[in-house]
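Here is the structure we will look at.
Just one protein chain is left out here, and the rest sit where they should.
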Amino acid sequence: MEHSVISASNFNAWFGDNHAVKDVSIKIEKNQVIAVMGPSGCGKTTFLRCINRMHELIPGARSEGSLKLYADDVYTMNPIYVRYKIGMVFQRPNPFPNLSIYDNVVAGYKLNGLKMPKAEMDHIVQKSLTSAALWNEVKDSLHQKGTFLSGGQQQRLCIARAIAMEPEVILFDEPTSALDPISTSSIEALFHELKANYTLIIVTHNMQQAARVSDKTAFFYLGELVEFDNTRQMFTAPKDKRTQNYITGRFS
Amino acid sequence: MDARLKLRNTKSIVFKSIIIFLAFVITLPLIIILLYIIKQGVTQVNWHFLTHIPAPVGETGGGISNALLGSVIIVALSSLIAIPVGILAGIYLSENATTRLAYYAGLCVDVLQGVPSIVVGMVVYFWVVKPLGTFSALSGSVALAIMMLPIVIRSTEQTLKLLPDSLKEAALSLGVPYHRVILKVIVPCGFAGILSGIMLSVARIIGETAPLLFTAFGNPYLSAAITKPMQSLPLLIFNYATSPYDEWHNLAWGASFILLMFVLLLNIFTKLITRKWNIQL
Partner (left out) sequence: MKHKRLDLSYSQMKWETVFKRILWIMSAVLLVLVIGILITLIIQSMPSIKALGIKYLWGKVWDPVNNIYGAYPFLIGTLLTSFTALIISIPFSYAIAIYLGEYNPKGWLSNLLKNTIELIAAVPSVIYGFWGLSVLVPIIRSFETKIGVAPYGVGVFTSSLVLAVMIIPYAASLGTSLIRMVPSPLKEGAYALGATRFEVIRSVILPYTRSGLFAGILLSLGRALGETMAVAMLIGNTSAIAHSLKDAFFGPGNTMASVIANEFTEADHTVYLSALIELGLVLFFVTVVINLIGKRIITKYTNN
């Protein structure tokens, strides 16, 4: 039986006493775009950060339950290896200000002290920047620092940086909420191209974005996974009353 | 305008004039002192002065080469001790700001900053000079290192605290282990602030005399042995300035000029660097 790329079973997470993620079970299949939506404080970002084990870096944070990458439990694996296989792009673009564009893309290798011949590194840089639809714009200034890039370009640089590690899954934590509409739509177009090679899980505050870009959507509310279904189905005929209320704007 | 209002306005103008006067008049002593040192000292400095040790009493000529070399060696050794400890402690304090150790260590940094330099010298006398059985450059460096620590620690801590969390998060999410995140991302990004802290602490200690009085002690000969007494610029100035011999006074003026130029240049350099790099960051 083929394993789902990400599967959670009775997964819980806490911040100290705050039970932020309650008993979540979900199976996510390869090469899909999954949107995770819900009102503020519903646990969607917390759950996302549990997948690549960023949650546990906060003092007082803990989790229980099973969370697997294919057949391996993420919490028994070496967390460094987990983060190689599951990349993350953040809400505010955060390229390293002291590194050039080139070094930013291969930061995952260089900062980890993983050496490779220059030709191979050049190839990875070009491939990643191309996949992130940024190659043409920066190919002549690879060795400059990325501070002159616009917000949207910086975010694509961060995406290239994550892609360079050849992950299985890329997590996105509200990736376009700090960007202007034009940059947002170019990144949304990118999602569609990326899913051929990766599985994308995108937390978004923006219902319309979830409807536009994803194959399936998960709706979180008050820490629980209320509903997880094909996007079209969820937005036209949601099964749960709470989902219905959220979609129709009863609360946000 | 009614008379009362006029009075109040006059009071305001008079007050402002007094403030401006007091604020700027204080630059006079500084200018007087600087000019005097430069005038007395610049004539002393020539190649002979920089490359010879002081002449015995009664003979003219001589120089301050032993003090120059001594200062360089002592400051270099102090930096070697204080910079790694200071940066690492500063990293701990900024990364673990809520722990009990951070609270008490921070308190200790404040204490160390306030301890009179002569008391530090006294204590290091018992820690290093007594056990070694001799005054030494090493003990002087230990005393000066203790004085450098608070400055290096505080500037490292404050620089790192100002860096955004997103920097750390980005690195961690790429699978970079914690120690590399700190050493290869956080510290390089905070480099300007940390460097200026280091330069400020060096500028502070090259002029320090009191801690060296009973540690490095001074040496009339050129020496590079760190387990033996060593001369330094401020020590030479103190000893020769308070002596009754005119030739020694001249040496002290030359040394004062050199020391002052060093300190001024270091301060100016620090300002230039922080201005340049702060804009970039």
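Labels A and B are assigned to the chains in the order they are written; within every chain, residues are numbered from 1.
Everything that follows uses one rule, which is that contacts are C-beta pairs under 8 Å (C-beta built on N, C-alpha and C of every residue); 3 or more make two chains touch, one makes a residue touch a chain.
Just so we're clear, the structure is a prediction, and the values are computed from it rather than from any experiment.
In the complete assembly, the contact with the undisplayed chain comes from B:L93, out of B:I53, B:I73, B:L93 or B:A137. If you put the hidden chain back, the residue from B:V45, B:A102, B:I226 or B:I273 that touches it is B:A102.
Where chain B meets the omitted chain, the residues involved are 8-9, 11-12, 15-16, 18-27, 29-30, 32-34, 36-37, 40, 85, 88-89, 91-93, 95-96, 101-102, 104-105, 107-120, 122-123, 125-127, 146, 149, 153, 175, 177-180, 182-183, 203, 206-210, 213-214, 217, 234, 237-238, 241-242, 249, 252-253, 256, 259-260, 263-264, 267, 271.
The criterion applied here is as follows: only the chains that are shown with their structure count from here on.
Within the complex, the chain B residues that touch chain A are 98, 164, 166-167, 169-177, 180-181, 184-185, 188-189, 191, 281.
Chain A makes touch with chain B in their complex at residues 52, 54, 57, 59, 79-84, 87-88, 90, 92, 94-98, 107-108, 111-113, 158, 161-162, 165.
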